[in-house]
Each structure stands twice: as C-alpha cells, then as structure tokens.
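The structure under discussion appears below in the form of structure tokens.
All protein chains but one are shown at their positions in the complex.
For clarity, chains are labelled A and B in written order, and residue numbers in each chain start from 1.
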Amino acid sequence: MLNNMKKNLDADPADKLSDVLREDFGLLSVNSGCNTGRCGGCTVLKDNIPVPACMVRMFSVRNSNILTYEYISTTKEFETITNVLGAMGCNFCDFCKHGKMITIYSLVMNAAPLTDKDIYEALSGNICNCTDFQSMAAGIRLAINAIKRGKRAERR
Amino acid sequence: MLNGDDKKKLIYYTPDNVNGLIKTMNTCKSYRLCFDDLNSVDIIDRSPLKTPLTKAIYPGYITELSALKRSERFFEIGPELRINELLKKGATVLPPILIRALTECGTPNVRNIMTIGGLICAPKIRNSVFAALSILNAKVEIISYTTANLRFLVPIQQLFKEEGLALLPGEMIIKIRIPYEEYDVDYYNEIQDKKTVITFVGTASTFRGTISVCKFAIGNWGDDIIREIEIENGLVEQKLPIPEKIIEGWSEKFASMFTEKYTSFSPYVQKSLINMFNEFLSRL
Partner (left out) sequence: MWDDLKDRDLNLRNSLYLSLYRASIFCGEIKNAHIPENLPVGCSVISYRDLPQKEFDILGSKFPLLCDKYVNYQGEPIFIIAAKSQADAEAVASQIQVEYQPSTPLFFDDELKASQVVKERSETWTYDDKQIDQDQVLTVETLTCGDIYKPVYNDPIGVAIYMEQDDVSVCTSTQWPHHVRSTVSSILHKPEEEVKVDVPQIASPMEGRLWFPSYLAALAASVAALRPGESVRLILTKEEVQQYIGAQYPFKIKHTSIVDKNTGTILQCSVDLAINGGAYPLFADEIMENALISVMGPYKVNKVIIREQLIKTSYPPMFFITGNKFTQMLVGIETHVNKIISLTEQFPDEWREENIVSTSEKAGSIVIEKAAKNADFQRKFSAFELAKQNRQKGIGPDRYYRGIGLAFATYKATSGFSEKICTPFTGKLMLDDNWQVYYSTATVPQNFFEYTLWKKVIHKITELEESSIHMLPHDTDSNEDSIPDILGEMTKGPIQLVQKCSRKLQELRVSTPLPITVEESYDPTYDINAAVWGAAIVEVSVDIITYKPSIKGIWTCFDVGDTIDEDISKRYLMQRIINSLYWCTSPGEDETSSWKFANLPISISLINSQGADTVNYCGDIPFGIIPSAYCNAISQAIGKVITDMPVTPEKLYRMVEEQ
C-alpha cells in the first residue's frame, strides 16, 4: 500500500524504495541525499515507523503501508503540527523538510510523553541543522498537546 | 551487503511462514540469506556441483522469527526482530551493555530496518554487538531443515569460521539465546580511530568478596573481536578490593598482548584500551 492506496507495481526486489517512489510514482519529496541512511532526507513511514527509503529494498515492503510527505501533508494533524512549529519559529529547508516532518509526524502521532533526550534521539537521523533544536523540541511537545486536545474535543 | 548488481540476477523468495521457508531452502542449493534490507550473507553450496548463486531468501515476513521471549533462565530473541523494537520491548530486561551496544549501531531510522540477526551476520557492523553478546555467553539456535529439523546450539563466538558465517545450505538461525544473569559490574566504553569504532565491553560478578565471573571483550569494527580467556580466568577468585600492584600486573599482561598478538592498533588505541581495562578492574 502506498499512501493508503493499493498499488500494483512491477519492480525488481533489490530496487531501493527511494528510487521506486521517485521514478515510478513521481513522489519527489523522497530526496536522495547521502544514500547511506544517515542524512534523513529520504525518510518515509513504513507501517507508521520512520525508515530511510534509500536503505529499504522492495522485497521488504510487500505487506507494508508506505506513507510519504505527499500524503501526510494532507492530514489535519499535519496542519496543526506545521502551525505550531511555525509559531515556535521553526523553518525547514527543502532538503530536509520532508524527512524531518515525517519523523516529527510519527513522534507526534505516537503521543507518548517525550523528554528532550527522546526528541533529540529521534531527530538525530535527520542531520540538517537549518533550524535549532530547542524550537523544534518545544514545537513537538506543543503539537502533541494540541492534537490530544483536538482528539478529546472530537470525542465530545 | 546488498549491491546494485543484484538487480535482475537473483530471484527473491519471501516466505510467510516456517513451512514456506523450509520448502524454499530445500529447493535452493546456494542462496543469499537476507536478514534485512542492509545485511545479507551468501550460503554457498559446498558440494562439488557448486551451484551458482541465483536465489535470495528474505525471512522477514515470518512472525515466529521476530519474537522476543523471556523464560526463567533465558532471553530468546528472533533474528528478524528490528533493533528499535528490541530496544523498546527489552528496555528494562536486557543487559545494559547489550542495550548500549545496540543503541550505538546506527541512527534511529536505520535501527528501524536493521535486525539483530542481520547485525550479527554483517561483516562490518557486527563487532560491538557481537562483543557484548560474546561476553554474555549468548548462543545461537540453528535449525537444519535438510536433516529432519535438527536443532543445535552454537556459542556465538563459534558462529564464524575463517570463510565467514558457518551456516550450511538449509540451516537458519531461529533464535539468539542470552542467559539471564545479573552482573555486579557492567562496563561499556568506545573510542573512534579514524573510521573504525573500537569498543571495550566487560561484565563481572562477585561473591563473598571474590570475583566469581569476569569477562571482557574488545570489538573492532571490521575485524574480529578479542577475548583473552587467560586473563579472565586469572582474575576469577581474586580477592576484592584488588590491590594496586596486582592491577598494575594485570594491566601489563593486558598491554603485552598488543606487542605480541594484536600489533595493528595505534599507540592511542592501545593506551585507551589499557586505560579502559584499568578502569574496569577498579570498578570491581
């Protein structure tokens, strides 16, 4: 499944997921940066877990749901996250924006209480330091609270 | 490590259960066993026929191979369990040095795709985790599908022979078994020497003022691990606290192995390892 839609594809099992997403599906948010899984520019969600797409092979995604930036940017939660991060003064450059937002989205959606250390640990796979860590950490915690409040309001 | 040249040369099999795995292994004489997206090992037919490598097997969809179980005496980890999942599930139960070694093996995103089986079998990455598993007396349970599902346990340091991972065609690692033991002292430290990461791991237990168990290992990224059983055995039954002169003596013996056996370490690495060894002893 790709972005919650079933897709059929004829690809070599040894193909990299990042190449397939970019070339066969035109999902250019998956940036090929370092090709060693370190920079985080190609981060996607595989079964709601952030993974570097340049390191993932097609044989391992058969039963998985892959979510890219193009999908998550259409969700309500994403809008809340961007508003909160924007209010905290976080600006991401286009090289790292997609990867960082995917990681932040997965952190926020897990909604577990996070310390600075947890956030730092989670974001250490997205290495661009175009924005400072403190604003990001504050923004992430605020976003978690905002989404929790939103969910409670919906339930009522 | 998987390469781009694998494209269109290998046929991939992704069995969903153990029976499927058995069936696939029985039909392949030589195959590439892909533990995860990053790490794989070639199992080559050693018969005179020498069947060429045309197939690859990925057992990642088999749920039995991704389990983490805790019995009274052991932790049993499936080889397909992802590192981050292992760290999450085993945060409070796994030995601290293993947790530390697993945390240092990659960024969080990479740990989401790396598996413990792949980490052990990877030629370059295995050593810090391998060193930790070695001193924890970990054993690997291998099942041989070609000989009526025969299961046998292999100590982890014997898993590798000169030619690489000692798995024959039809054999598969199904569990990594770590005995449940509590140690009084856990020691983990590492240094970076250019592009290699060298780790020093140590564990020890004491009983009635003497050392009952003492193990340490040096993990060198890209090379084998170093275990000095002679020094380990010599420290057992040593009375505590260890006098300074005796620590100096053992330190000299430890240092002598760099001049006699392991001569490729730079002076900085040698000195750091000696310091770490001394610190490990002083913690006892």
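By our rule, a contact is a pair of C-beta atoms (placed from the backbone, for glycine too) under 8 Å apart; a residue touches a chain by one contact, two chains touch by 3 or more.
Just so it is clear, the structure is predicted and the values come from calculations on it, not from any experiment.
Contacts of the undrawn chain with the visible chains, over the full complex, involve A, B.
When the missing chain is restored to the complex, the residue among A:N31, A:S60 or A:T103 that touches it is A:N31.
Of the candidate positions B:T107, B:Q157, B:N220 or B:Q238, contact with the unshown chain belongs to B:T107.
Chain B residues in contact with the hidden partner, per the touch definition given at the top, are 4, 107, 189, 191-193, 195, 266-268, 271-272, 275-276, 279.
The chain not shown here touches chain A at positions 22-23, 28-29, 31-34, 36, 38-39, 41, 89, 91, 93-97, 116-117, 120, 123-124, 127-135.
We adopt the following convention: only the chains that are shown with their structure count from here on.
As a whole-number value, the distance joining the C-alpha centres of chain A and chain B reads 31 Å. The residues of chain A lying in touch with chain B in their complex are 12-15, 37-38, 40, 43, 46, 49-52, 55-57, 59-60, 62-63, 103, 121-122, 124-126. Residue ranges of chain B in contact with chain A, taken from their complex: 2, 4, 6-8, 10, 12, 14, 34, 36-38, 56, 58, 60-61, 84, 106-110, 112-113.
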